[in-house]
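Chains shown are a subset, placed as in the full complex.
First chain written, first letter: the chains are A, B and C, and each begins at residue 1.
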Amino acid sequence: MWLIGFSVLTVMLESIPSINAKYSTLIHGLEWFFTIAFTLEYALRIWLVRRPSRYIFSFYGVVDLLSCLPTYLALLDPTHSSFAVIRVLRLLRMFRVMKMVHHIRGANTLMRGLRSAAPKITVFFTSVLLLSIVAGTIIYFIESGVEDTKFTSIPISVYYAIVSITTVGYGDITAVTALGKIFTTLLILTGYAIIAVPTGIVTSEMINAHKQDETTDACPSCGVHGHLIDAKFCRRCGEKLD
Amino acid sequence: MWLIGFSVLTVMLESIPSINAKYSTLIHGLEWFFTIAFTLEYALRIWLVRRPSRYIFSFYGVVDLLSCLPTYLALLDPTHSSFAVIRVLRLLRMFRVMKMVHHIRGANTLMRGLRSAAPKITVFFTSVLLLSIVAGTIIYFIESGVEDTKFTSIPISVYYAIVSITTVGYGDITAVTALGKIFTTLLILTGYAIIAVPTGIVTSEMINAHKQDETTDACPSCGVHGHLIDAKFCRRCGEKLD
Amino acid sequence: MWLIGFSVLTVMLESIPSINAKYSTLIHGLEWFFTIAFTLEYALRIWLVRRPSRYIFSFYGVVDLLSCLPTYLALLDPTHSSFAVIRVLRLLRMFRVMKMVHHIRGANTLMRGLRSAAPKITVFFTSVLLLSIVAGTIIYFIESGVEDTKFTSIPISVYYAIVSITTVGYGDITAVTALGKIFTTLLILTGYAIIAVPTGIVTSEMINAHKQDETTDACPSCGVHGHLIDAKFCRRCGEKLD
């Protein structure tokens, strides 16, 4: 549905001050058009779905509701007194983008792939986090003595360690002392080695997933499944496979 | 053809102000030399090819035409009145570089590999984009309250989110608030996990492509395996394969 | 143990000046609470473990001791005269985070995977380091002639080379001259090629580890191989496998 894409684009453009000032009326109009369209869709779904209560409290039901509600709520407060609240509501409309997940074919396959590697990736992430905390503490100790240092606290140093390990490297905080630079170098090389681990995890999961595609039905006599594609006899009981 | 390489180099050097001012005449001369050479090539191709119309409207035909046309068009307007137009034309000559794709052996193999993984990669990209839009909105909400923030609109925040997820990290825009930094950290770690996915996709495609070149069967009489897929007789003992 | 997580969080927050000034008493109290808890744990372990001396000098024994000792030592010097020493002691408490390694399930599996690829990765790192030293020297030679250059010495240039090869790219030091930029480009592309090597090493190690889950035997009567580990009959001819 291109409608979702356009509505998200409208909210994005509205957030740019110069564009909002110029095309204020047009954006306002479009906003109402999208809101009404989504409200209709939401109403239709509730009406048509067999079990409305189950839809309403499902993930997509909540997303659909959040897609249209904010505009109405903004209407309730025409004096724009509670600016902060409205800003949040406006941004909530951005979550319409999650409705698009519906429409991407193959996204489920990808999600399944990620989910099968999830426990390994979680372990990996916790390790990276622990490593970053230790590394951040060390670099904080090294760098915090310098005047006008940007390593003002441990959390910021941990943030620096994570940005370095993941090879992002914004450059807003950088080591100034010689020792700090040497330590950063070691840290980066560690991160460089570590990047191979999650890649390897996902790749080997994917190759295994491929192999499972070669398996066919279960044996009609003993029920064992997971035969290779060219299998003609059950590998457990020797019965012929159809 | 080194000619293409040199002509592209000439256009690149011409764009550097200091060099253009110094060697203006030489560059101009070279430019005309290349243009005439490409024109000759283009004329010869049209003359020699059996179906000229098909060549002219093919991708490479258009590229070849764009390689020589801009210089002539610049001649039509000797008073340099329409500066903007000429600049575009000059840059169009850079597309000569695409003529080099012809001459790279093996590029086709690479393209085929990429194309076979294309649908999966498209799904993946759309997911990254959706994730960036959601993340950009959240970080915009977190950071936009600060004075002199660089997160002036949602599109810029989405740009920041993409730059962070992909581990590019220019550093022209960075989170200032503590919450923004924590969220960025989470975002980067997600991006770090996600980098493994396209790598895994392409790698498993490549390994499968390799595998399809061999059968998984051994010869029933001599036990040799690893026969090619179209093999009908065992390459060791000559026995017929089933 | 969430206790460890909270205690690490407390030390981190204490390092932020603004928070430390505000909640000084609360943080102090929490600090003593955690220290006493860890001391009790340490005492209990020594009391309960059969061979206390072996525990005390083990890795985790030292970590446990360092978790509680610093706070007591800080008490010995109430006048805060030796500020530098106390700062180190305070940071030592951060190593409590290493106690969490105990509690991550699967971390051992990950470590074993990394360790099996360790000799290859070591070779790889030494190569990257040598390459960086050579590249750093060249870029130092190219860039050091410029006024106000940031490439003030070879070690800094090597740091720049490593930051570039690993695609971190802080941007605190960047090439200014044209030649320096061309060389940096070459260096980055090399680094880009090199990132594939450790990834490939770990991935192939992981895939090989997976493969050991399949039998390496072929059927004795028809020669088909690649049977699954639980196979008892050949999937082609139905013959019993031994």
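What we mean here is this: a residue touches a chain if its C-beta (ideal position, glycine included) is under 8 Å from a C-beta of that chain, and two chains touch if they have at least 3 such contacts.
Quick caveat, the model's predicted, so the values are computed rather than measured.
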| item | value |
| --- | --- |
| Whole-assembly copy number, given 3 chains displayed | 4 |
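In this text, only the chains that are shown with their structure count from here on.
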| item | value |
| --- | --- |
| Chain pair among A-C or B-C whose interface repeats that of A-B, sharing over half of the contact pairs by residue number | A-C |
| Most central chain, Cα average position | A |
| Chains most often in contact, by C-beta pairs | A-C |
| Whole-Å gap between the CA centroids of chain B and chain C | 35 |
| Separation of mean Cα positions, chain C and chain A [Å, integer] | 25 |
| In chain B, residues with contacts to at least two other chains | 167, 169-171, 199, 203, 216-217 |
| Of all residues in chain A, those that touch chain B in their complex | 8, 11-13, 15-17, 87-88, 91, 94-95, 97-98, 100-101, 104-107, 109-110, 113-114, 121, 125, 128-129, 155-156, 159, 162-163, 166-172, 195, 198-199, 201-203, 205-207, 210, 230 |
| Sites on chain B touched by chain A in the complex | 119-120, 123-124, 126-127, 130, 133-134, 137, 140-141, 152-155, 158, 164, 167-171, 174, 178, 181-182, 184-185, 188-189, 191-193, 195-197, 199-201, 203-204, 207-208, 216-217 |
| Parts of chain C lying in touch with chain B, wherever the complex brings them together | 167, 169-171, 199, 203, 218, 222-226 |
